[in-house]
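With one protein chain removed, the remaining protein chains of the complex are shown where they sit.
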Amino acid sequence: MNSFGTLFRVTLWGESHGAQVGVTIDGVTAGLPLAVEDFEADLARRRSGARGTTPRVERDLPQIVAGLYQGHTTGAPLTLVFENGNTRSGDYDNLRTQPRPSHADRTGAVKFDGWNDPRGGGHFSGRLTLALVAAGVVAKKMLRGVAFTTRITALGGQSDPAAFDAAIDAAIRSEDSIGGVIECRASGIAAGWGEPFFDSVESTVAHLLFSVPAVKGVEFGDGFAAAALRGSRHNDPIIDAEGHTATNHAGGVDGGITNGNELIVRAAVKPTASIGREQQTFDFAAGKVAPLRIRGRHDACIALRAAVVIEAAVAIALTDLQLRDRCRHAAK
Amino acid sequence: MNSFGTLFRVTLWGESHGAQVGVTIDGVTAGLPLAVEDFEADLARRRSGARGTTPRVERDLPQIVAGLYQGHTTGAPLTLVFENGNTRSGDYDNLRTQPRPSHADRTGAVKFDGWNDPRGGGHFSGRLTLALVAAGVVAKKMLRGVAFTTRITALGGQSDPAAFDAAIDAAIRSEDSIGGVIECRASGIAAGWGEPFFDSVESTVAHLLFSVPAVKGVEFGDGFAAAALRGSRHNDPIIDAEGHTATNHAGGVDGGITNGNELIVRAAVKPTASIGREQQTFDFAAGKVAPLRIRGRHDACIALRAAVVIEAAVAIALTDLQLRDRCRHAAK
Amino acid sequence: MNSFGTLFRVTLWGESHGAQVGVTIDGVTAGLPLAVEDFEADLARRRSGARGTTPRVERDLPQIVAGLYQGHTTGAPLTLVFENGNTRSGDYDNLRTQPRPSHADRTGAVKFDGWNDPRGGGHFSGRLTLALVAAGVVAKKMLRGVAFTTRITALGGQSDPAAFDAAIDAAIRSEDSIGGVIECRASGIAAGWGEPFFDSVESTVAHLLFSVPAVKGVEFGDGFAAAALRGSRHNDPIIDAEGHTATNHAGGVDGGITNGNELIVRAAVKPTASIGREQQTFDFAAGKVAPLRIRGRHDACIALRAAVVIEAAVAIALTDLQLRDRCRHAAK
Partner (left out) sequence: MNSFGTLFRVTLWGESHGAQVGVTIDGVTAGLPLAVEDFEADLARRRSGARGTTPRVERDLPQIVAGLYQGHTTGAPLTLVFENGNTRSGDYDNLRTQPRPSHADRTGAVKFDGWNDPRGGGHFSGRLTLALVAAGVVAKKMLRGVAFTTRITALGGQSDPAAFDAAIDAAIRSEDSIGGVIECRASGIAAGWGEPFFDSVESTVAHLLFSVPAVKGVEFGDGFAAAALRGSRHNDPIIDAEGHTATNHAGGVDGGITNGNELIVRAAVKPTASIGREQQTFDFAAGKVAPLRIRGRHDACIALRAAVVIEAAVAIALTDLQLRDRCRHAAK
């Protein structure tokens, strides 16, 4: 479904080569100052241009078409729209006859009985994350006092940032792509956010993170490494009356509820599926495996641009959890 | 929130030492044969008894209190109840004054302003997973043709099953605990399940998996390892007209939609937070860090019993996705 | 679906002649004092016994099986169960062969492909409203400062209460039944409740009211009579800075949002479908219309017992709307 959230509800639409990508957000607090310029910084982080990213230039800024009056949010649904320009209405029928490996070309066609918009991945395109980043900007305005630090902790198998550029260059040279791991930390979160049983912090944040194309793993705190630790080593002893802990192996969440420590979450981003080098994959017209060369230029490393998307997803999930927790206490 | 699912909707309640743990399931197909005995096998897999699990004996079988008539589901909400026996109404006030590290003792109290039921973790107890396993049994009946293979792929840092027993023994000897990684594979899934954008297969399955206590990481296919691969190595070339792929790095999901291959998902289970050895943690009555010894006997390795819970969570999520996809095609 | 509500979420299950009828409520504020006795007054109002009601004696009090600890709600799901006693497991196959007119016997069978529990209406029975009344008691505890006045404004076509008894007697004498109109007024509601666009106060309250069996009409303020008024006569002029109005034709709701005046809502309850006198209706076994006599004794006027159910439904809807509105302001 194209909606997420209980009290801070984000609804997306659009296709890569359609008229627009848009998002409407319900539950925005009335009276937030908001301007188009507020979106610039995060959208710039998502923008291509750096080495290893696609040369498709997207100087996107949203139009705010509903929910804003005299520079402030009204409390009614806030709708942001990105017009699609710079698209080429080329021939995409080849994606029907020879779907790209590890893309949604084939699964999207099965899902929608062949009626899906195939151009540039259609509704399954990473371009939809523009809307997510925009919603993330609004979310971060709702999360007063929460600060985000998001960085790439691994790229192409390297964990030393000094080696990142070389990994990217090597991938570009071989017309290939690499993946990466993105870590997002959020500090300033009060204890008590998260809803038992099904809407734990981890459930809610992971739900949104896994909707980001190319994310194949999510972990909190020590995550998979925790599985190799002893309890005596993994447990976080409480050290003060506010509930702070000496260590933070849990990544800020105990029993699905925030404990007041920094939230730590990591997402594994797979290597871009679109690569320049030739691949062997099934040709449905020919009825046999045949070589495929994907035309156009692509991100050699989508993880570079995904960092701000991951941050936005975490911010959106946290905003919803914050509102839900406030509501519980407001009932007093 | 205590409910999950759009068309196959599971609602849980209960506490570790309350009267009962229960689950009601809406959206069960009318006419499914169902008996109490159907739950035995999976509940036995969750049951303690093996080395490394708690000696608390739970010979639980559910009562089917609604939604069943003459041995078949009626289509109305199906409700299953597990009476809580074998509980000791001891003194749990110490959990208020000195909450156990990495438990929900403290966060649950903050969440509910100190009114939470502290006995045995209350609503945050792993005992709630009884209800999840029971719902999983019903889900697997709904998923005709889908077969599950679930196993522990790592325990206490060991990936060789021959080393598992030694790891457990070592943990028990040192009054400590270990974690593990559980892998669930589901075959027989048709292509096309999963809802764009937010309710991708990964989002839906991970949402449910992260509601299982102690799960701190979830990955699909190659997961975190994918982040270190090249695209040329990670892409799964399609090899036939049914969309099958030569490799399955994606774990059966492309663009958030199942591709007809085996679904592969892994969950990282942290070491049991309750350990026998002494810990240093804050005593809120004393206003300072003090030693804590957790009385009672606990699972040295909760991952052993969690495998069937993970499988149930995957089955529940898949059932909902299957129904949602069928609905799209039924509309024709 | 068997759940209602966004923040105060009520989930029902059960059948008339099954093991139990139950309800679980999520979103109950932690720390509310609650005891079984709190349900007595409202359950007594629903109870049969008065002239015109069924002699089936239901001395029902709920068991509180989850969400309560030391006499206070815990914040976790609150579950209330009513055991079904005094049921007779007679032969209900005749309801399959000759479904009662204007009952769910036929539609329920179609809905569930013939697998529905037919005994006493199964899941479609008015007995499910026990759970609604119980949830209403909890809702009214959440709605501090709101007072309800609920009364029957018409019975069997009579609007003068002095004529009600005679109407009931006449119906009983002719082995027939009568309907009625129930009016519920709630005072003490703050201005601002209600969510635009789809979850207006009227939408939310009516949704719940129309789930009560036998309700066939709902109106707010002047309701259907408003359609015959001029605007100059129907408009409610504001008379003070708090937004109070000189008249209350709107029934306390403008633009779907409460305005601080008394909420006024009426529900039309159809005559009980089960009547003693002979009816002519289709016999599916015989393949033709045949006479039907419904055995057992029934309510000659279900509206008598429905008043407290209507009040409960209004209270539940208002509680959810109150929480949602508080949440909007708490976000500041």
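Letters A, B and C mark the chains in the order given here, with residues in each chain numbered from 1 onward.
Heads up, the rule we're going with is that a residue touches a chain if its C-beta (ideal position, glycine included) is under 8 Å from a C-beta of that chain, and two chains touch if they have at least 3 such contacts.
This is a predicted model, so every value here is computed, not measured.
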| item | value |
| --- | --- |
| Residue in contact with the excluded chain [from C:G22, C:G75, C:P99 or C:P118] | C:P99 |
| Of A:G31, A:G85 or A:G188, the one touching the omitted chain in the full complex | A:G31 |
| Contacts of chain B with the absent chain, listed as residue ranges | 6-7, 27, 29-30, 75-76, 142, 196, 323-324, 326-332 |
| Touching residues (missing chain, whole complex) on chain C | 1-4, 6, 10, 12, 99, 101-104, 106-108, 110-113, 121, 123-124, 128, 154, 156-157, 171, 174, 176-181, 191-192, 194-200, 202-204, 206-208, 210-211, 213, 215-224, 226-241, 243, 245, 249-251, 253-259, 268-275, 277, 279-282, 284, 287, 289, 303, 325, 328-329, 332 |
| Interface residues of chain A (partner: the chain not displayed) | 1-3, 9, 11-15, 18-22, 24, 26-27, 30-31, 63, 65-69, 72-79, 111-117, 119, 122-123 |
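Note that in this section only the chains that are shown with their structure count from here on.
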| item | value |
| --- | --- |
| Fraction-based call for chain B against chain A, same above half, different below | same |
| Rotation angle (°) superposing Cα atoms of chain B on chain C, nearest 5 | 180 |
| Inter-centroid spacing, chain C versus chain A (mean Cα positions, whole Å) | 44 |
| Between chain B and chain C, centroid-to-centroid distance (C-alpha), Å | 37 |
| Contacts with 2+ other chains: residues of chain C | 27, 30, 75-76 |
